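One protein chain is absent from this view; the other protein chains keep their places.
Naming follows writing order (A, B and C), and every chain is counted from residue 1.
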Amino acid sequence: MMDATRYRAPQASDLSMVDLDELVAIFHRASGITHLVASPVPELLIALSGRWLTLDGIEQEFELVDGNRAGLASIMDELVAAGLIERRA
Amino acid sequence: MTPALTLTRLLADATAASSLDPDAWTGVLGVARAEQLIGTLAMRLDGLVLPRRVAEVLEDAKATALEGRRQALWEAEMARRALSGVIEPLILLKGTAFAAAGLDAGQGRSIGDLDVLVPRAKLAQVEAALLAHGWVWVKPDPYDDAYYRQWMHELPPLVHPERDRMIDVHHTILPLTARRTPDANQLIANAVPLGSGFATLGHPDMVVHAAVHLFGDGDLSGGLRNLWDIDRLLREFGDEEECFWTELGNCAAEHGAADVVARAVRLADALFRTPVPAGWAGARPTDRMFLRRLLARNGWGQETRPATRLAFYIRSHLLRMPPGMLARHLWIKWRKSAGGKERLQQAPR
Amino acid sequence: MSDPTDHDQPAQPQRRRALRIGAAGAVAVVSIRPAMAQAYGSVLTCEIPVPDPGQAGSYIDPSGKVVPAGTRGAYAPPGRPLKGEDIRRALASGGNLPGVDYERSRAYLKYVQNLRSGTTGFTCFASLQMPRR
Partner (left out) sequence: MKHVFGVQVGPVTFRIGSAWRKPITQLQALYRDYPKDGGVPDFTVRLAPLRPWRRWIRPAVAIGGDFVIPDAAPLPLDQGLLAAEMGMNLQMALGQRRFLLLHAAAVERDGCAIVLTGESGAGKSTLAALLQGRGWRLMADEFVLLDPMTGLIHPFPRPVSLKNDSIDVVARALPHSEWGPLISDTPKGTIRHLVPQAHAVAGAKSPARPRLLLFPRFCAAPDQRVVGAGEAFVRLTQASTNYVVLGERGFLALTRLVSDVTRVAIDYPDADTAAAMIEGLW
């Protein structure tokens, strides 16, 4: 089944990321909101920075380990709700 | 000169800053904070040489205003994303619109709730989309709810609990019960797209809305800031658009708001020296009452002139509803509340 | 789903990197929200009118909902606003509000717990919350 939903993250210049031990603190300049995240979120934000990708597209760049497509989709949903990722059907 | 009057002079003419002594500054800053004009003042005086203490207070106010602007625009963006596919472009109103359009009126302005205008026919879809994207009703109160749906010009307020921001979804710009009934379809038809999925009202409509908001939608508390909006809009549009004043006159007449717009123009002229064409200038005897009300604030930030404020409080209810309905509304409110006076004590939103 | 080792696909510029998805249902992002509320609690005392002034005189039912005055099984509102500290103590201990019996206390406390952001008393209620550890 082909899912055409696309996702996009802010440009790298719109995020400030600071490593805090195993976590990453992110300041999102457009919203003024600080987010604390852990892997795989920073990797996803960098991969999607300023470009639209489908979940298929993400899987072409990454091999999902320790989880599957459904897990990836739920992470994307969370990032959409947080405003860190924009989604387009 | 009272601190409130000094504030208006300073906003209109920044060079007056050099003549103020510390006590005058203390009073001006107190009034500016209470009237939510401190960010505006900070932007107006930006770059001038000011006493150190004053400069520090205004620097903080400027930083606050810039953060507020960022959050307001972000809230608009989240609403746009939630409503994409339902409403495009999203028409922004009031402070968020001024900020998004880069208008002078938005410079340093404090911005509260997100106000948007949607066609009445799409209200149900808009409501459903917002609820699906995390917004919730602020309160489930049957009387207020029915009242809002039947009579008001907006949905009952919704809040996004994660971001703690409210959205007011309007389908027109005055209560349906008001004697003035602006033509909502025309407002939407005249909207000016901003790109990036947003729009504002057409410029004359924007001034009409600011004027009806100033006079028709409250008891004039916080009115100084709303009048400042009008001054800025008139100056900016009047400068840039040749036929602006003619269009404003036509537009105000079409919405049945010629008198409030004319009064707003006269008051802006009186307080902020807005450049106004000959036909709009002059003063009416009743304008004095309005000026008294707008300046009813002392240098400690306290409201003054209680009798004037009470008169405007009653007036605001008279404007909003036909007399019979007003009686019913006030009766229910009175029966339920500890007394209407309580409201007079509240700071402006 | 496409086979990751499908050689008919154009060659990837480099090997696909691993993306550790982690346990299903784990929270991926924590967003920092304004923490004004906690400090309110420490810097001042507050009170909550029950119900809010717009509905003064209405009764509170056992689930904390505001109902018309005189509703059977519901309670008349308290005569004065509830004090923040009293609410905090009663919530923490499961005890009663001062001078209020058990059932009635539960109803008032449920009303308070149902308050939403933007309504009268919410700021006070938020300030009483036990801080998250």
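We take it that contacts are C-beta pairs under 8 Å (C-beta built on N, C-alpha and C of every residue); 3 or more make two chains touch, one makes a residue touch a chain.
In this text the structure is predicted, and so the values were computed from the model without any measurement.
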| item | value |
| --- | --- |
| For the chain not depicted, the shown chains it touches | A, B, C |
| Sole residue of B:Pro22, B:Pro161, B:Pro193 or B:Pro277 that reaches the chain not shown, by the stated touch rule | B:Pro22 |
| Contact set of subunit B toward the excluded chain (per top definition) | 22, 25-26, 29-30, 33-34, 51, 53-54, 56-57, 59-61, 63-64, 66-67, 70, 300-302, 345, 347 |
| Hidden partner chain, residues of subunit A it touches | 16, 18, 20-23, 25, 27, 29, 32-34, 36 |
| Missing-chain contacts mapped onto subunit C | 30, 32-36, 38-48, 81, 83-85, 120-121, 123-124, 130-132 |
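As a convention for this text, only the chains that are shown with their structure count from here on.
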| item | value |
| --- | --- |
| Two chains sharing the most contacts, counting C-beta pairs only | A-C |
| Subunit A-subunit C separation of Cα centroids, rounded to whole Å | 29 |
| Centre-to-centre distance between subunit C and subunit B (centres being mean Cα positions), rounded to whole Å | 31 |
| Multi-chain contact residues (two or more partners), subunit C | 31 |
| For subunit A, residues that touch 2 or more chains besides their own | 33 |
| Touching residues on subunit A, where the partner in the complex is subunit B | 30-33, 81, 83, 86-89 |
| Of all residues in subunit B, those that touch subunit A in their complex | 67, 70-71, 73-74, 77-78, 81, 84-85, 134, 162-163 |
| Contacting residues of subunit C [partner subunit B, same complex] | 31, 33-34, 53-58, 66, 116-119 |
